[in-house]
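Right, I'll just put the structure down here and ask away after.
Complex shown without one protein chain; remaining protein chains in place.
Labels for the chains are A, B and C, by order of writing; each one numbers its residues from 1.
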């Protein structure tokens, strides 16, 4: 019996996940069999077209009708829709996969993580930090876990986009505090914080993020709506930066912006340890730059060899993969966990942990002082 | 009625094309509807598994049983199997898509091109020069056609791999002159020559390749078979280089090698014109480096904007695509031509034209002198 | 009559400036004629050797004997020696050129700037922020002043070194708060802050740095002395980071470290404005990456054309210059100001302004809160 999957949302993320599900059988033959069962949205006609294009069997306009019936529920809606349907699904024992950031507010995120805890370990609740599934990032984690970088001193993360630098760019839900929670901080920063936690968060590396100092800015205070009839206030940040102090004493700096002219989707991670360093950029996601003990410079490695993470499923060495492949890896891992009733990471707990850091960054910005995270 | 597709070959290329076909409906909704109908091979059990995995309805062990029944025939077999089935299909009016190089010998290629000519313009016969379908390459062609590089002076192409540099790497059909025709020259050089023709071959740019000087080398003269029981002679080149003279006086240099330590699939193209220059590398296939009139340095452009070639079908700006996407573009164009009964390029005629250049390079190497191509 | 120059210090900086002075006549024929008159130090024998090698006419072991006699006084000693001799020279009307950071403490810096003010505009007092004199940096400033980057949103500066990452690296005066004032913050951060002020500090760009958040860390708390007989405490930071808020609302992030494994002298500056962006790295000091309005990617420009800043004095296009050339430009500008009795920038006032920022960063670190700079 294939797993029946219900998906809320059919925009950019809906397409990315539907594509990923469609590709599993050919490339990950041991993935559980699934059925793209129900696509959920508000506007019936658009929904119907999307279901057709994305290969769903049926549609529904109310998630309440779905979360109990399906075997898995994907919540790909805007941030303010993350909480209620996700909790409802978990309460009836349906595994949930939710887009990031986990929720617009910390209390929402806490409620969602609590629901996941109560649902139990055999009901996976995943948070969509897809960049964990870049082969180069997984390769980097292997290096770090093997101790090849030694004691961690510096981590640096930047996520640069420029889609709002034009003051005429229209208002969207992403500019609204009620709907989105925050701006660049939640949208971009959640990815960066999660990668930091994933890569160096273990106790034998940098450990937990203990203190943060944050800085948020809104460069353009109001924008016209798409149809141009009115302006609405931008109530979230256009850009943020932060300083981090880790448990082991490592220092971190973060940045995220929608105003970085010329950068479309430029997520970079840099780490310096006592024995080595590494650098990664999402715009060259098949590459990792590594400096190991004894090296004098960075080695630019194409992470497309057969024994690199996930690569044996794809193509021969040197045949690069794209951004969408991360979703295939992610869906493979999540759906396998669902089928086997095992835990999945990044979980709602990871989503909450990232949120705590983001929340502290925002609070630090408001109060003008470093904030210590509760451990 | 969907187009029924028959495919000969289920190795690397079989997987790449089956995947491409599977992805068309979601991303290219205006592509003709197709059915992966028959998969053709020699060993029934392996074939059956592959058909399952690659989504084919049935299998056949003799292409003769298929070429007349299907609406399209894909010939993805080794080079020495290109001629007979392709011609048979064309003779019964079945469109053919054939892997590159078109054939192991020039006379085979001529016979195939002749068969395509006789089949007529409404029976597309395509040659699988997939690198024409890199968005960055199409973007480069747009620049060239718009005259932005001015008069063409220099073209440079290199295709570097290293899978044979280890003398213990096993013998394969690709090392055999009978089966493959040539080595790096045909396998890698055919791609490079086709890109040169595609990009600067028109009369208002560099025009035809008129003269060539060739150099071929076999570094390891015999290799053990896969099972290690015996050694077989390597009767093709491990690497080649060439100099080109174009009709307009432009100079070209080409290189291809299976002995370029550290390079996995590194296909680079560089062009200098009187008004500008450009550079492309397959290992960073989302990027193009362009120097326009008035620029002082190369601009590194990420070819992932909405109005870049094919990109509106995929993801938002900055979300990179991979190598396999070229096959989706290629299949889209070829299958659309089949459905509409229009001509398709790169055609068998293009395959033959590339072959003439490769053949002249080999002859030049044998004779130790420049060879003038017949026009 | 040539200007008689007295120089305190004959280490790394002594050599760099002596070389610069020696090269002026051949490459900057309009520079004032000078004489390397007196070299000042403590140990007579070493001093005598150095004077010989660096081309000085005489030596002195007490700066008090020199500052009144010479026409110009270069103070290249360790930070704690900056104040007294510099002020003494200015008090007798001798122009002073002092290494950076201007002083180990803010009050020292204030006293020095006050002395410079009192000496008057025709007694130049220069602070050795040599990176202002990189042709690519001057070129960047031209672009910024012409408004080509538009409204400034983000600035980013990083100065990465790794000479202390080995815990066995010996203790030096640079590790001592009394002698150096601070560690990476003063040594590296002063350069970065000055470049930020130079590039975007004018009121029509980002304006003054108004608020800062700082983070300092000492990773290795004590080190053996050079001769290995004892350990001494490291009382300065090994690394720092900071967030900046500029008058126009622009955000800045800074970092400096002596623990960035694999980085030797990697000073990078990045700026994003509403119309464009730019990037610079000291390890490729002949290059500037520029993204202008309408560009889609960064153009990598070799700043070695005849009309690039200072380049007409050197070599034809494409013939790169090195780090030491910055000192030639700097000495040319400073000595010309001395000869003409005009003001020179970066001045002691600039040194003080940078120091105020560094001091605020340190205070912010101590107090765990953002610090607002007095305007």
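The definition used in the following text is that a residue touches a chain if its C-beta (ideal position, glycine included) is under 8 Å from a C-beta of that chain, and two chains touch if they have at least 3 such contacts.
Bear in mind that the values here come from a model prediction, so they are computed numbers and not experimental data.
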Option from C:94, C:304, C:331 or C:355 whose C-beta touches the chain left out: C:304
Residue, one of B:222, B:295, B:345 or B:363, that touches the chain absent here: B:295
From B:187, B:210 or B:255, residue that would touch the chain that is not displayed: B:255
Chain not shown: contacting residue from C:285, C:339, C:352 or C:371: C:285
Missing-chain contacts mapped onto chain C: 12, 15-16, 18-19, 22-23, 25-27, 29, 53-55, 161, 163, 263-266, 282-286, 302, 304-305, 314-325
Contact footprint on chain A, counting only the chain that is left out: 295-302, 305
Contact footprint on chain B, counting only the chain that is left out: 153-154, 156, 160, 165, 213, 215, 217, 219, 239, 241-243, 245, 249, 251, 253, 255, 257, 259-263, 272-277, 291, 295-298, 368-370
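Definition applied: only the chains that are shown with their structure count from here on.
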Averaged-CA centre spacing for the pair chain B and chain A, given as whole angstrom: 37
Chain centre separation in whole Å, for chain C relative to chain A (CA means): 41
Distance from the mean Cα position of chain C to that of chain B, given in whole angstrom: 55
Per-residue overlap in chain A, given as positions that touch at least 2 other chains: 263
